[in-house]
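Excluded from the complex is one protein chain; the other protein chains are retained at their positions.
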Amino acid sequence: MSKINLNWRHNQILMAGLIAVALFIGGGLINTSFLSPANIGSILAMAVLLGFAAAGQTLVVIAGGEGIDLSVGAVMSLGAVLAAQTMAGQNSNILPALLLVILSGATIGLFNAAGILYARVPPLVMTMAMANVVTTVQLIYTHGSPVGMPAPIIAFIGSRRLFPFLPWLAVLGIIVLILMQFILRRTVYGQQLYAIGSNYNAAYLAGVRADAVKGIAYILSGILSSLAGFWLIAYNNFVFVNMGAAYVLPSVAAVVIGGTSLAGGEGSYTGTLLGSVILTALANLLVVLHTDEAGRQVINGLVLILLLALYTRQPAIRQ
Amino acid sequence: MIRLWRRLRLSPAAPGYLLLLLGIIVNILVQGPDFFTSYNFNSLLAVNAPLVLAAIAQTVVVLTGGIDLSIGSNMTLVNTVAIALTNQGHWPVGLSWAVALAAATLVGTGNGLMVAYLRIPPLLATFASMSVVGGLALWIWPKPGGMVPREIYTTYGAAIMGIPVAGWIIIAVALLWLLISRRRVGIYLRAVGGRERSAYASGINTAAVKFFAYTFCGFITGVAGLCLTALTASGDPKIGQMFGLNSVAAVILGGSSLAGGWGSIGGSIAGALFLGLINNIVFFLFRNYVSHVQSLTSVASFYQQLLANLIVILGLASAALTQRGGALGGLGRRRRGGRTQHV
Amino acid sequence: GGSKGSATDAGKSGQSGQAGQTTKKSGFNIALLDGTNANAWRIQMEQNMQQVADRFKSQGIISNYSVYVANNDATTQAQQMDQLINSGVDAILINPVSATALAPVIDKAVSKGILVMAIDQHINHPKVISVTNDQYEWARIQAEWLAKQLNGKGDILQFDAMAGAPANEVRHQAFADVLAKYPGIKVLKQVNMDWDEGKAKQLMTSLLSTYPKFDGILCQDGAAVGIINALQEANHPLPKAITSDEWIAYLRLWYDINQKNPNNPLNAIIVENPPGIGADGLMIAVNLLQGKKLKDGVLTSDPMDKENKNAIMIKPTVIITNDNLKEWYEKTKDKPDTYYIDSVLPQEEIDKLFQ
């Protein structure tokens, strides 16, 4: 089956990059101010937010076994709420806030992992049900009225720019990219993750603690999503319930557009970030089109189809 | 009996049936004998038929290893087209509804083209078409309104020969599926989902099979959309939203594997009904017990969702644990403990 | 929705067809079907209603009050309604997922003599009384105010909420109606922010590149905080005028901006869209159950459903501008950021609606 995949990933990342560039050029042609440094900066910031939301998603999709995490949005929301409340606008509270956010994300990830590994619930439904549980817990906890705000330093990173075209968030994004790629490419864990995604049984027989590797992927996904929520309130500077809800499907789309196969075993965070840039740039471009919401949705879909037809085509079976 | 049990455990639908059984038992426990009233059955089927049909539609593409995220938007499209044509275009109802059904089938065809011939990964292709179709629905019928002739929605809610009309529709669609699945294409759908390369190497036109699956999925989605229209007796550009992911959930609850090649319509029907039963269970639990407890009432509504989702997880876990893992392939089944291989 | 046949006699049926059959004066069994409770506004609505329900309970007027949420799923709501009908209630209050989707079940409820009432969001059905905030008025007041602030001319950006949602459509219409009277005002761009402040912020950020020059911002609620945040981050001057967002966080943001720039205050308006509407509806429902009759003229037609005259629309009373900002800032000091400017009509005011 996969003999066809020779060098496939490389092409797809390259193509995702090219499409992203093409979108910018196309956007610039339609509307010169699209290419203003300020606008590029704001697209990058939003893309990085989506990229954060899709970080954990990347890991669980790579882990294979129909891996997917639909709790990303709910965990982000919870992370945002906890972050805002704990930071309460004080720099001195950043560390406790981070710890709490990480802990809560890890806990939810642990539940997901337990359900998937021990109760053998398929990931899609497990994480979907977990998302609803987390949302409800968040509502019970806050009674719909989360309080607090990001610490000044965090708000600064979340919403200010180093250069007009370069938000601090993008700098953070690069750090996360390096970290993620480091984990995936340079650590034993990363290689084991690819291994179980590619052939779970073979990895297990070779002595990989396959269940643990997969479980950790879900726990990491919880942590990363929760941290994404942390940065979401840093970016927004204000908190409300269900802030992350809108990120669920786009996070999956960003991962897949970035060349990570839903079958597991291959993919990269570089691709995910490029996928995020593509989705964000497209949305940004659509905002200025002269049509109503219905038209925007139709055009959004059509452009996506065009892009997908250009570069996510799977090779034919016959070679 | 034992043989039946063994056969059931081998069937992909096993988790679905088990869940449904579990759901019914718990429902009887909280609701009492009222569960068996025909009113209850009627309403359960009438309200849940759209999801049941959406789940059937989803199963067809999931069998081929695909997924259709656009089912929800497509149902909305059917609803808005049917309503707009009768209420604005003043077309006869029959014709309007036929056109709506055709539109849904056409959406399926579009998805089929993208997946089978352009070879775009299904999740992405239908993610994109979800946006196009949702936009179209919004354009056709931008705000809730319009109506369906009384005869239609009262008929939809009624029963014929003791079986609710919604039940008959489900039976008809299931029979249609039976007619199809007993033909070669029925095997080919599972073959393509099970291992596309093998199916292709066996001389099967795999692209055509996938194309058919999405088109057929579109058609059933159309029927689901019409049922939704009959149920709600009106048009609303946001009405179908929840059906996309819910149908996927129902299919998985019914024992199908998203990896393809493994699943059954029966399981999905059971999975969808189970989701409907959960609403019932939660409703009666709160109505009969919780709402009398003064200290709980102020927070009660939060706990409904919590409970509903815990039931989903518990139900799933119990169904998964009773299902044989061996069908998932090879030596895994001979391993120790609860492990199965995830191929 | 509903049947064409019954639509003609809607005006009177809205009242007479509903209540009055019951002879009880107390011990009512009432249920609320909320389409979702996953936002602060709805939670506040439910809390207000619970308080009123508790009051009625202690008076013995209500014997049972229960709440069911539908997770934004119209068919779940229909199922809940069906079960309620089956298990016996006197009144069902609904904050609907869809304005139309419940029509057939409502027919069933009505035929069993159950009082069905929509709260917050209108239901298009001749036999259903909808008790809502007057969304048209809410939007009209603001659009008029904005036009006045701009002296009838200038460029504006318009942030609508969620396309296809009833309240959005009414407000959109009101905006359009008012703007039609001011040809000097040009809408540079209309977008939908889906009641999501985060999305509003992203949209504003995106719009800035193409529409750096604008005079005013006409927005529905759930957007202003995001919009102002986006502008501040981009160091972009604030608009000459901007419309409502009813949570306290916005009020405070506004107040802070003014504190920092006393000479150049933000020119904004808040018009209340009180979650208390649910409690108002509950009180009205109890009166109806007790057989009281509405005064003539109380029922009007909802802009979304002109055929029927079965809506009670409560006009917004709280309007906040720079004139009374400080007063409201002080008044709401102890409320959390996500609290909504709220008001529940006192029982006397409710009773005034009745004969």
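Residue numbering begins at 1 within each chain, and the chains themselves are lettered A, B and C in the order written.
Going forward, a contact is a pair of C-beta atoms (placed from the backbone, for glycine too) under 8 Å apart; a residue touches a chain by one contact, two chains touch by 3 or more.
One rule holds in what follows: contacts and distances are computed from a predicted model.
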item	value
Which of "Protocatechuate 4,5-dioxygenase subunit alpha", "Urea ABC transporter, ATPase protein UrtE", "Ribose import ATP-binding protein RbsA" or "Dihydroorotate dehydrogenase" matches, in UniProt, the chain that is not displayed	"Ribose import ATP-binding protein RbsA"
Where the missing chain makes contact, among the chains that are shown	A, B
Residue, one of B:Ala199, B:Met242 or B:Ala320, that touches the chain absent here	B:Ala199
Which residue of B:Pro50, B:Gly261 or B:Gly315 touches the chain not shown here	B:Gly261
Option touching the unshown chain, where B:Ala14, B:Leu45, B:Ala100 or B:Ala191 are the choices	B:Ala191
Residues belonging to chain A that touch the chain removed from view	1-3, 5-7, 185-189, 191-192, 194-195, 198-199, 201-209, 213, 216, 261, 265-266, 317-319
Contact footprint on chain B, counting only the chain that is left out	182-184, 186-187, 190-191, 194-195, 197-205, 261-262, 326-327, 329-331, 333-337, 343
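We take it that only the chains that are shown with their structure count from here on.
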item	value
Pairwise touch network: line, ring, star, complete, or other	complete
Junction residues of chain C - those touching two or more other chains	37, 47, 71, 163
Shared interface positions of chain B, touching two or more other chains	138, 142, 302, 305, 308
Residues of chain B that touch chain C when the two form their complex	34, 37, 39-40, 43-44, 47-48, 50-51, 138, 142-150, 153-154, 156-157, 228, 231-239, 241-242, 246, 276, 279-280, 283-284, 286-287, 291-292, 297-298, 300-302, 304-305, 308
Contact footprint of chain C on chain A as seen in their complex	31, 33-34, 36, 38-39, 42-43, 45-46, 132, 135, 139, 142-147, 159-160, 232, 235-243, 246, 283-284, 287-288, 292-294
Touch list for chain C against partner chain A, complex	37-44, 47, 71, 160, 163, 189-192, 194, 196-199, 201-203, 205-212, 225-226, 229, 233-234, 247, 249, 336-339
